[in-house]
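A protein chain is absent from this complex, but the other protein chains hold their places.
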Amino acid sequence: MNKLVVSLSPHVHSGDSVQKNMYWVCIALVPALICSFISFGVGAIITTAISVASCVFFEWAINKFMLKNPKCTICDGSAILTGILLAFNMPSNIQPWIIIVGALFAIGVVKMTFGGLGCNLFNPALAGRAFLLISFPVQMTTWPTPGQGFGTYLDATTGATPLSVMKAAFKSGNPEMLNELPPFQDMLLGNTGGCLGEVCAAALILGFIILLVKKVVTWHIPVSILVTVAVFSGLLNLANPVYANPLAELMSGGLLLGAIFMATDYVTSPMSKNGQLIYGVAIGFLTVVIRAYGAYPEGMSFAILIMNAFVPLINNKFKPKRFGEVPAKK
Amino acid sequence: MDFQVILIAVIALAVLGFVLALLLFVVSKRFAVKEDPRIGQVLEVLPGANCGGCGFPGCGGMAAACVKAADAGSLEGLNCPVGGAECMEQIAGILGMEVAAAAPKLAIVRCNGTCEKRPHVLSYDGVMSCRVANSTCMGETLCSYGCLGCGDCVAACQFDALHMNAKTGLPEVDAEKCTACGACQKACPRGIMEVRTVSGANKDAFVVTCMNMDKGAEAMKICASSCIACKKCQNACGSDAVHVGNNVAYINPEACVLCGACFEACPRGAIASVSIKGVERKDTHNAIPGAAKPAAKAAPAAGAAASAASAAPAKPAKEWKPIEVKYDAPLMPSQQILLAGPKDISNPVPATKEVQFEAKRTDAPLPPSQLILLGLK
Partner (left out) sequence: MKTFRIGGVHPAENKLSAAEPIKVAELPKVAVFPMGQHIGAPALPCVQKGDKVKVGTQIGTPMEKALSTSIFSSVSGTVLKVDTVVDASGYKKPAVYISVEGDEWEESIDRSDTLVTLKEKPELTPEAIIEKVKNAGIVGMGGACFPTHVKLMPPPQFKPEWVIINAVECEPYLTADHRLMLEKADQVLVGVELLMKAAKVNKGFIGIEENKPDAIKLMTEKCAAQHPNIEVVTLKTKYPQGGEKQLIDAVVRRQVPAPPALPVSVGAIIQNVGTAYAVYEAVMKNKPLFERIVTVTGKELKQPSNFLTRMGTPMSQLIEACGGLPDGDVKVIGGGPMMGKALVNIEVPICKGSSGVLIMSGDDVRRGEEQPCIRCAKCVSACPMGLEPYLLATCSGKKMWDKVEAEDITSCIECGSCQFTCPSNRPLLDLIRLGKTTVMTNIRARQMAAKK
């Protein structure tokens, strides 16, 4: 007779798993991937493929040879996701060896040194991007213009992006320069310059809807970031028209990509709803400040990385509302 | 290369360094904490393991307690199990006191229910922690008193003295490494680990390796090596050291003279002979519960009866002071808390080495980043 199995309750499980969540995020990124291919040609595919392959390879190699971990962790989908997100943060004409260095930093230093899945303090893809930005500023800040045909790769012609236009306008103090911003349809459909995953706002919003429906993320972080950016940049724009208007701010640069896919990264975001709202507001605020007053045109990645460092503090201070809490006493 | 700029920088830093050093010196003298210098001297001599085996919080606590006790007049009752007798002698020397040698102690596993002898009838599918398994059910076997085999004791030991034997499913004590700090005794939810007094440099002892308090007939159906309270050991003992209470036998270490009569008398092989070399048991070929046919057990039983009559050669005389006879088994940790208060158990034994037990354990040390993320650092 077979033995009875005993354990403590609960005896059922929802069927959710780490793999499911990771793969649904990858699926939510597919619209943006398709748009990047249409806008930037085969360079987009090659960049993404190299990034994913190197991230997965480095995670496997580190696990097997350095950590001597008997379990293979590349199947949980997080390395693939980091690879895709890292690629989305790079221009399509970047040389392959830079991608590989970036992947090594993102997986090796930011993720595995801290303890692997669930233990990293900073978002690996964003930290990888920041590392590459500082180490290879020229290659990381020359973006190809869109629509040059599917065969373009390293030989793409480069041009201005919406953020560089805004930065130039602010530096020169001339609001007329903002007229060079591409029209909204272009920003919505990915017809502007920029990193691979940043350009097509519509695809990113579609990805957000997929994530919400599949309950992979909740609305708190993305909505709080976007609302803060809209309100704050709107106030600035009213005060002085040299600042871009809120809609342009929202759809330009890495804001949507960061708000929907980077800031909502499980490991590096706060654990309670209140904490997540505070986190989002702070990121939005920092993004606008860095974009307006900072040396770099793009502020999103640094804003998120700064707030990642504050997450343990946020977790300590902003606990979820306890059942039956008497507000006055505690 | 402007030499003047370099010179100015060097001088400025030197002056700054000097001023700050002066400030630090003044502050350290002004706000110095006056501490008895003997505490520092005693601390030097202590092993520095901070295991809590002495009953004080860390070696610092023990040093302070020793100095306080020396001022009160006697170091009675203070013992560092890790440092042992030599350490206590050194402390006594520093403080100008005498110290009586404490009896050596060893951790004993009081269960012999191996995978072979104690059949598994259930499959436990939960956290690999003895405390959790204990609260789920009686374990994978029918014995509600026996070892659960999840290794809480192994994880608690800081001196690499406990290891799980994969074949038998029971922990084994390395008598040379064991410092009798008591961490395993605190960790075991069933009170199976006992730190008891043993004899001499060889750490000899005879121990009943069964905790089963079910009636004899029940105990036989559960495990081939269980104590059935037949009282043969109690009758064989010439020193009134073995007593059967609550359907289980217990050997009082203070009264035992190590003659081994009980070891020979036990028909179940439930009494073990412990020494620094390891644990020896008599193979009494008892029937394994649920097995097809009972194994032959005629010869050993007759042999046991014969040797019980003629006493084995006397072991060396005991070296410790006799104290009042107690045959109650020590309280389980949960009972200790209820009677003594929370501080006995809430002192976590700090992990100073990697836990090498199964990867499934949830008290493996967390990476520092996880501790930061949890706000614990």
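First chain written, first letter: the chains are A and B, and each begins at residue 1.
Note that in this section contacts are C-beta pairs under 8 Å (C-beta built on N, C-alpha and C of every residue); 3 or more make two chains touch, one makes a residue touch a chain.
Bear in mind that the values here come from a model prediction, so they are computed numbers and not experimental data.
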Of B:Glu35, B:Glu76 or B:Asp125, the one touching the omitted chain in the full complex: B:Asp125
Residue among B:Leu46, B:Cys66, B:Leu106 or B:Met138 touching the omitted chain: B:Met138
Where the unshown chain meets subunit B, residue by residue: 121-123, 125-127, 129, 131-132, 135-138, 144, 214, 334, 337-338, 340-342, 345-346, 348, 360, 362-363, 366, 370, 373-374, 376
In subunit A, positions touching the absent partner: 2, 4-14, 16-18, 20-21, 76, 116-119, 218, 266-273, 319-326
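The rule we apply is simple: only the chains that are shown with their structure count from here on.
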List of subunit A residues in touch with subunit B within their complex: 3-8, 71, 114-115, 118-121, 311-313, 315-316
Subunit B to subunit A touching residues, read off their complex: 120-126, 132, 135-137, 140, 359, 366-367, 369-370, 372-375
